[in-house]
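Sharing a structure below in structure tokens format, with a few things to ask.
Every protein chain but one is kept in place in this view of the complex.
Per-chain residue numbering starts at 1, and chain names A, B and C are given in the order in which the chains are listed.
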Amino acid sequence: MSVAFYPGCSLHGTGNDYAQSAHAVCQRLGLDLTELEGWTCCGSTPAHNTSALLSVALSAQNLRLASDQQRDSLVVACAACFNRLRSARHEMAHDEVLRGRVEHVLEAPAPLDVRVDHLLELLLDTYGLDALAARVRRPLTGLKVACYYGCLLVRPPEVMAFDDAEHPTSMDRVLAACGAETVDWPGKTECCGANLSLSRSDIVVSLVDRLLDQAKRAGADVVAVACPLCQANLDVRQTDVTAQTGHRYDLPAVYFTQLVGLALGAGADELGLDKSFVDSRPTLAGWLS
Amino acid sequence: MSPTTYLADSAQAVLTAILAAGQRVVAPVEQAGLLAFAHVEQAEQAQLIGQTRASAKELAFPRTQRLFGYRFGNPGVELLPGEEPPAPTVLFGVRPCDAAGLAILDGVFGAEPADAPYLARRARITVVGLSCDQPQAHCACTAVGLSPTATDGSDLLLTPLAEGVLVEVLTARGAALVDLLGEALRPGAADKAEVTARAEAAMAPRALPAGLADGLAAAFGEAAWADAAARCLGCGTCAFVCPTCHCFDVVDESNLRGGQRLRVWDACQFGLFTLHASGHNPRADQAARYRQRALHKFSYYPRAHGRPMCVGCGRCVNACPAGMDIFEVAATAAAGQG
Amino acid sequence: MARIGVFICHCGENIARNVDVDRVAEAAAQIPGVAHAESYRYMCSDPGQRKIREAIVAQGLTGIVVAACSPHMHENTFQNAVEGAGLNRYLCEMANLREHCSWVHSDREEATSKALELIAIMVEKVKRNQPLAPIRVPMTKRALVIGGGIAGIQAALDIANAGRDVVLVEREPSIGGHMAQLSETFPTLDCSQCIMTPRMVEVKNHPRIQLYTYAEVEAVDGYVGNFTVTIRRRARSVDESKCTGCGACTQRCPQKKIASEFDAGMGQRPAIFIPFAQAVPNLPVIDRTRCTMFLKGKCGLCAKACPAGCIDYEQTDTLVTEEVGAIVMATGFDVQPPTLYPEYGSDPDIINGLQFERLLSASGPTAGEPRRPSNGEVPRSVVFVACAGSRDPARGVPYCSSICCMYTAKHALLYKHKVHDGQAYVFYMDIRAAGKNYDAFVHRVIAEEGAQYLRGRVSRIYRDGDQLVVRGADTLSGTALTIRADLVVLATAVTPRPGSDALAQKLSVPYDAFGFASEAHPKLRPVETNTAGVFLAGTCQAPRDIPDTVAQAGGCAAKVLALFSADQLEREPVVSRVNEATCVACFDCERVCPFHAPEHRELRNRAGDLLRVVSHINEGVCAGCGLCVVTCRSHSIDLAGFSDEQTFAEIGALAPF
Partner (left out) sequence: MSTETLLTPSAPDTATWKPRLVAFVCNWCTYTGADLAGTSRTEYPANVRIVRLPCSGRIDPHFIIRAFEQGADGVLVSGCHPGDCHYTAGNYHARRKFMVLHALAEFLGIEPERLQFSWVSAAEGRKWADVVSDVVAGLLRVGPVQPTWGGAGELPVRSLSEPPRPVPEPLDVVGELRATAQRWLSDCRVDVFVGYGQGSLPGRLRPAFITSPDEVDQLVWNEHAVNNLATYLTRGLVKRHGRVGLLVKSCDARAVVGLLQERQIEREQVTLLGVPCIGVEVDGALAPKCHTCDSAWPALVDEVLSAEVPLTPVDGEGLAAEIAWVEKMSPAQRRAWWQAQFDRCLRCYACRAVCPLCYCSQCIADQSRPQWVSKSSDGRGNLAWNLVRAFHLAGRCVGCGECTRVCPSNIRLDLLNAKLAQVVRDEFGYVAGGDPDLPPPLTTYLLEDHEEFIR
């Protein structure tokens, strides 16, 4: 199977520690993570707030590129991009009229031959947990992780078809394979506030407060995420939370790839652990050789 | 009075002339890997070497023949005619054994009460025989008193010579055909004895024991038939490829509106052949059925007509799924009696 | 020679409008074999029927074609009419000129010629019809009831009280079923055990009821009126004939902490136990999977304790055979465990409705005081979640479990009665309270008892310290709710009892995708099944409440008694028959028959030597589907009424005039 990696804008910006760690993991596992040549924006939230056709067409354009480059699958790390790409594919497959319009825009047939996979799916299904566990060099034994999936990875369930929408466990299983202890906590699919971070930071603060509180109560040492915006909200907003509520958490929000990379033996710099506001390195010191 | 023999360049040339004379011709052609009698329009279509899988009897005695039709009225039934016999046909390239078979059928169907549907077809057939110069492993015509160049049943007989063919005119119908052929035939004569001798020499020696007809009749009650027939599976292949077997069944096929009465081939090896409406079957097992076949061919018929009802074509031996050999069985049964 | 009469109905204008009935009658008279053809305005009316009867007698007709409406409408009518004139009722066929012709084709020319062809087809068929006589089979007037819950008990008592013997088989050590587990019943709040236990005792003491508990139906052979049932009596390890039910054994048992099935895991029992105080029969049973004697080979304390010496560790299962004529399936239901939704987690304080019943029951582990399983305290706040699995095609079952709305209301009420200052919340999708006085009951719970009803779903439940946090939506106010609760009661989905599908297979009763046994007709034959002589009572067929179950059980009893009211069974003669002369005994018929009608018949000569074994269709069982007929390669089987010859004749009439 031939795959292409779709980083999306965030992974080249605020989330480049996600990209860094994803590459580190895949390199160590021997998974080819070559970027899709000529990729463009997936459309993100602005596009589908503006035009349904535009949002599908932007994603379709990237699928078209993948198809032209003879890729079977487009692997995505960002939950939002993943959601957009998979939704676009779903909508084209189920709405002939829309597909026709997209084809008109693309001036090419709808690229339904390319699958869209999340990085978690790549590890779970393509690589396999047993194989992953076999490559672990520094088991994360004793590290308690609250896996945070957020909304976009799993919803809407009939489109995303990703895990159990109400109680996903895929990230838990990947990290458990790395030796970590994942905690059962109620917040795993709650909203982090997403892009309200800029327009209504008060809402984000209250949501983040609740998430961190729940994670802390569940005994988590770190929160693991699979989305650059989730990471940003959970990480950056901790100072605001303290300022506005007096609650102090100091709970690092890390990408699951950073934890997997750690288990596979990658170093802090290679994984971009220096890039977050709440520094995870003290918590993870025990595993940073 | 026309001469009784002619010479021609080749059998093919004779066929070409017959076709040129506007005659409808049925001759051996190759179909799906086997030789069969079929309608030909060009001489090249005919395949004049080898033996057809089925005999030539089908033209005169078809597999299925409508005797008459009927239409139901309310009240009453209206009768409709039987089949329209096909146009006059030259049956070309018939081996002497097959031609002799037609002669036997003529006797059977021609005897009173004469069989009108058969005779209607037969009257439209001119048989052009073709002597055998390459007999096959199963050939046995000499065992039943025929030869590779025998004339029985043919209207004309062609015998390939070293150069050209000898054409023997055997009947008035043959002579009438010759009249249409013009220059293709040259009056002339040749001796076919050498051809006959050469062909007979190439045949596997097969002979039927003397006194077979009586020997078989005496062996009727022998238990040995059961052993002899053990491998016979009771299909109709032997009868259906045989030039002389002529048993048939009469069936009605009808619906609400009417129907037709058909004559279809039947075979004595089928269990159903002698099954009575009561459920009783006088030939209850294959041994009895096989005995019937052997005795009909080599005892009952010869006793009545002075010759076996077999022309030695050997098709039944060759085609039998189970390797039954009627010559072998008959000889063994008769000998066992003695 | 056939003399067929054709009778063409105008059906008022229904047929005559689009079909030229006079021309059809004229042409029909020309069909070979037709001796009489006429048309009339209403063939099904008395004068119409009289015309048929008169023509049969006057013309000596041998077969009748009534060209009118669908045979599903009036076949019986005309068969009766024909019979009235002395002709066998199966010598009458109908050509469907109305539903299949005049009502669906507006071109009068086309409809007329089609009508004539439809008649010709049936003329051809009826010429080959054979007079058939109803099949009579002897019958054992004794019923088997499978399942000793309220459905089975009611059916058994009704049948027995009408004077017929009943065999009642219960899988558990005691009869009583779920109803014995319940606290009080909606909407009247009768004490469930108070109304149930007398009926259980009545069963036990009834001279016409043979009771087998701790037993299962192993095999069912035979057919309506003539079933042979093999029952496996599982080893109780206790000699029933000697045991007095004193309970000394149960007190001495060292294993005391086994989750009690009767208490739905809310209470505990020893390894030798009587399921509950009012159990019928009041006999202990050893749970061999938990008993030290069976697990480790030593203990024997109960045997020592027993004053009557009836503990028997060596006892084995026994098989008994019973002959019965009818079977009532009443295997009941189960509720799903409270762990269907992972987002609700699995917490000791999240229980299902049945478990809450035990907490509310006076005979329950808490003597009727609701207490939290986690710490034994009285819950101050209880959240009830309706449809926790039902009506959820994505994750649970798509159907409505029918009883949850009502028992949840009852739970809220009983809880409020017992914990006056407690708060009860009910999350619901909508309230289905369709029974008598049910809606009033729910309103009473809301208005008078103060249960807080919240229309919405629960998204997540998680523990926070000592309490549970329930997050959900109130869609009426459009707000997200977070409720702290001490106890959560999930109204989980009602499912068929495990193993009821296997039993249904033994009984040749179809069942739906969820395992509920299928009735013969949802409206008109709701207690019958497609297997003659097998009836359905209670929740094995679909979720339902106690009054409906009792009514249905009574319906079953009536059906069984009606069946038993004749001396012999009479069946439609549309059955398969084997031509033994040509059957080659491959028994493919046996493999395909859904009803187990083909049997092995030995053909012997006069000396008694076995000649052959051939197939024989048991007419009492055959339902006349004809599957065997088509499967039989030698066509040694034919179906009366729809024979091969009849069908070929119909096809032969298809060619146009």
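By definition in this document, a contact is a pair of C-beta atoms (placed from the backbone, for glycine too) under 8 Å apart; a residue touches a chain by one contact, two chains touch by 3 or more.
Owing to the predicted nature of the structure, the values given are computational and were not obtained by experimental measurement.
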| item | value |
| --- | --- |
| Visible contact partners (per top-of-document touch definition) of the missing chain | B, C |
| Sole residue of C:Glu26, C:Glu54 or C:Asp107 that reaches the chain not shown, by the stated touch rule | C:Asp107 |
| Residue among C:Thr140, C:Gln268, C:Gln467 or C:Thr631 that touches the chain left out of view | C:Thr631 |
| Touch criterion as defined above, residue of B:Phe61, B:Phe92 or B:Phe240 at the omitted chain | B:Phe240 |
| Sites on chain B contacted by the missing partner chain, in the whole complex | 31-34, 36, 53-54, 63-64, 66, 69, 71, 80-81, 137-138, 204, 226-227, 230-231, 233-237, 239-241, 249, 251, 253-255, 257-260, 262, 264-265, 267, 270, 272, 285-286, 317-319, 321-325, 327-328 |
| Where the missing chain touches chain C, by residue | 70-73, 96, 98-101, 103-107, 110-111, 114, 117-118, 121, 508, 510, 512-513, 530, 574, 581-582, 584-588, 591-592, 594-595, 623-627, 629-631, 633-635, 639, 642, 644-645, 647-652, 654-656 |
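The rule is simple: only the chains that are shown with their structure count from here on.
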| item | value |
| --- | --- |
| Approximate Å spacing (C-alpha centroids) for the pair chain B, chain C | 70 |
| Touching residues on chain C, where the partner in the complex is chain A | 341-343, 345, 394, 459-462, 464, 469, 471 |
| Residues on chain A engaged by chain C in the complex (per definition of touch) | 157, 164, 166-167, 169, 184-186, 189, 214, 217 |
| Chain B partner contacts - residues on chain C that touch it in the complex | 29-34, 120, 123-124, 581, 649, 652-653, 655, 657 |
